[in-house]
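All remarks here apply to the structure that follows.
Just one protein chain is left out here, and the rest sit where they should.
What follows is subunit A.
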Amino acid sequence: MFETLDIVTLSRLQFASTTIFHFFFVPLSIGLALLIAIMETLYVVKGNELYKRMAKFWGKLFLINFAVGVVTGILQEFQFGMNWSNYSRFVGDVFGAPLAVEALLAFFMESTFIGLWIFGWDRLSKRVHLLCIWLVAFGTSMSAFWILAANSFMQRPVGFEINNGRAEMNDFFAILTNGQLLVEFPHTLLGAFATGAFLVTGVSAYKLLKRQDVDFFRKSFQIAAIVAVVTSIGVAMFGHQQAQYLVQTQPMKMAASEGLWGKSGDPAGWTVSAFIDTENQSNSWEIKIPYLLSYLSYSTFSGEVKGMLELQAEYEQTYGPGNYIPPVKTTFWSFRIMVACGSAMILMGMYAVYLTIRKKWSRPNKWFLRSMVAGISLPVIANTAGWIMTEIGRQPWTVFGLMRTEDGISPGVSAGEVLFSLIAFNVIYAVLGTILVYLFIRVIKRGPFEDKKPQQRSNDPYEEGYHVS
């Protein structure tokens, strides 16, 4: 696959593995924080102890997950300087600001209030404790806004001028109202909420299949099902907005995600599947749905979409000679995987809510519950595929039109050093991932009422039988 393990390839592999791994946990943290905040609100408003149990049980999964998200996030912030020093010098003026604000506004908030939430059950009043989890939820969501503001600059640079060979910020407001950010942030945030919701519905479905703590998990399922369906539909709507924005700002990414070499013709059909032949720059076989690409791109049933070959010629005019076509197969298939998972999420969410409304709980459909368990993975796959499409589809650029990925590396770091860190980090990721899954299964199997066994009662939040009476 790679002819030589050069510094660019290694640095990219490390960035990709770190970011993908980190982003398994981040959306789940954002989503679960919201759900737990909703559950604890129900507890404070209705005074029903069951909702408190709910907040605590799902809180256990949240905390295990949050810990891994936090520690991999440190690496996330450091790696720009470590592996991409030329990039950092070039964009630091613009890119550093949202990162610093993210730390000041979001990281401090979530880390301080999560500490208060974990240890504060019997030290804070009900309402103040509730406020803590809402501030955690707000902090995690704000964190997404600021990091996506930075990412949006890489997709569509705005609010800057080039001085002395560096991008210098000249309009902070433009960065915060970047059109890319306005579609990317809601799409990502709602995807994160959906990730949390599908975990809760999936785990609840598993426990309902086992007929354990039925009342508890039925209620959890109901709350999460509503969140799941609303957010899944929202994700798709903002995804559609984003696709339309993409045609305008990064047409090459759009063309690659469609496997579209020549012109699409008018109206443009959407390719469901294709054999992409990157060598001959054509598709040897494809299935299309007529009109759909025009609709995705322009919200009407007409309009042509530019192909990669035409755009390549245009980019050569603008940016000089070079290959401006991203890895087509990866971009094409990651987009389809994301869309397929997203569609399945909408359908499953709708059926779950239908069940909830019709109260058809006396005879729950076993196959449906099983599919909801499997459904835990859908948003995770969709998140990953979506980001692969976004980042791979932007290649060869790291900042679109301004800096190529290969020019962003750290010239002072050797390939050997990066190879070592790549291996070390990936071993840690594998170990952490395994432990996390193991602990998740353990917590789920024990269920929300395990601490009723008296020998396991404890006031210690780091203790297994942690409980508050």
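Going forward, a contact is a pair of C-beta atoms (placed from the backbone, for glycine too) under 8 Å apart; a residue touches a chain by one contact, two chains touch by 3 or more; residues count from 1.
Assume contacts and distances are computed from a predicted model.
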{"item": "Missing subunit (named according to UniProt) among the choices \"2-oxoisovalerate dehydrogenase subunit alpha\", \"ABC transporter permease\", \"NitT/TauT family transport system ATP-binding protein\" or \"Cytochrome bd-I ubiquinol oxidase subunit 2\"", "value": "\"Cytochrome bd-I ubiquinol oxidase subunit 2\""}
{"item": "Of A:Glu77, A:Asp277 or A:Glu314, the residue in touch with the unshown chain", "value": "A:Glu77"}
{"item": "Listed residues A:Thr9, A:Thr41, A:Thr112 or A:Gln244, member touching the removed chain", "value": "A:Thr112"}
{"item": "Interface residues of subunit A (partner: the chain not displayed)", "value": "63-64, 67-68, 70-75, 77-78, 80-83, 85-86, 88-89, 91-97, 99-105, 107-109, 111-116, 118-120, 123-124, 163, 166, 168-170, 172, 410-413, 417-418, 420-421, 424-425, 428, 432, 435, 439, 442-443, 455-466"}
